[in-house]
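Removed: one protein chain of the complex. Kept in place: all other protein chains.
Moving on, here comes chain A:
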Amino acid sequence: MLTYLLRRLILVLPVAFGVSVICFLLVQIAPGDPLTAIMPVDATAEEQSAMRAAYGLDKPLPVQYAIWIGNLVQGDMGKSIATGRPVAAEVFGAVQNSLLLAVSAAVIAFPIGIFLGFLAGYFRDIWIDRAVTAVSIAGVSVPNYWLGIVLVIIFSVNLGWLPSMGAGPGGSSEWQWNWLHMRHLILPAVTLAVVPIGIVARTVRALAGDILTQDFVQALYAKGMSRADVLRHVARNAAATALSVMGLQLGYLLGGSILIETVFNWPGSGFLLSNAIFQRDLPLLQGTILVLALFFVAMNLIVDVAQAAIDPRIQRT
C-alpha cells in the first residue's frame, strides 16, 4: 500500500507540470493585452514598455514561465494587476470560501443521493424507482443558476427568511461559524446540491441494481443471511465506485460553481475567476485556474487511493 501511495504521488508530478504549463499558456494565448486594462488610454509607448518590464511581460515565454514557477514554489503567485494585492492571499481566501460552499453542498447532496439511489436500485422498476429517476433527471437538467434565482425570489424576496447575497452580514467575506454567517450559506449550498443529488442518485441506483442481481448476493441469502446484512454487503460493494463519483463531484462543485457564486455574490474562487476574467487580471487568473486545477488533481489522487484501499481487486503495486 505504501509503495502504491508513493508511486501515485510521483505520478502526480508530471500531471502537475502539464497543468502548470497549460495554465501559463492559456492566459498567454488569450486575446488582448492585460496592460490595456490598467494603463491610462493616453499612455505613451515608453510608459507601456516600462510597465511591461515591471511585470516581466517583455521577456521570452520560457523565461517568463521559469520565473513564474520559481516564484510559485515559494508561495509567491505575483500581484493582482487590478488590486495590487498578492494573488496567493486572494486565491486562498476565495478557495476557502468555495471549499466551504462545496463541502456544504456535498454534505447535503451525498446522503440524499445515496439514499434515493439505493431506494430506487432496490425497488427497481416500480413506482419508487420511477419517482427517484424523475427527481434525479430533474435535478440534473434544471439549470441551477435559474433555480438559485427562484429560491432567492421565494426565500429572500417574498418570505424574507434568508439573505441572498454574500457570505456574511454587510457583505463581509470573513467567514465565522455563527448563525449570522451560516444563514448566508443555506441558499447557495442547497442550490449547488441539486445536480450532485441527481448524479449520485443515478450512479448508486445503477450500482445497487447491478450488484443486487449478481449471484453472490443470492449466495448471501442462500447462506441464511438476513436482508439487512445482505444490504450492508451490497452497500460496501457499491462504495468503491460511488466514492469515486462523489470525489469527482466534489471537484466539480469546487470549480464549477462560478454561476452560483455569481448569483449569490459568494466570495469564492468562481466569483474571483469571473472578476479576474472581466478585469483581464492575468496573474490572478493564472493563479486561480492553477489552484483549482491542482485541487482537481489532488481530488483524483485521493479518490484513487481510497478506492484501492477498500477494493482488493484493484492492484496496489
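What we mean here is this: a residue touches a chain if its C-beta (ideal position, glycine included) is under 8 Å from a C-beta of that chain, and two chains touch if they have at least 3 such contacts; residues count from 1.
The rule is simple: contacts and distances are computed from a predicted model.
*Asks:* Can you pick, from "Aspartyl/glutamyl-tRNA(Asn/Gln) amidotransferase subunit B", "3-oxoacyl-acyl-carrier protein reductase", "Glutathione import ATP-binding protein GsiA" or "Aspartate carbamoyltransferase", the UniProt name of the chain not shown?
*Replies:* Looking only at the record, the undisplayed chain corresponds to "Glutathione import ATP-binding protein GsiA".
*Asks:* Tell me which of A:220, A:258 or A:276 is the one touching the absent chain.
*Replies:* Residue touching the chain left out of view: A:220.
*Asks:* Would you indicate which residue among A:80, A:237, A:275 or A:288 is in contact with the undisplayed chain?
*Replies:* Here the residue in touch with the unshown chain is A:237.
*Asks:* Name every residue on chain A in touch with the hidden partner chain.
*Replies:* Residues of chain A in contact with the hidden chain: 214-216, 218-225, 233, 236-237, 310-313.
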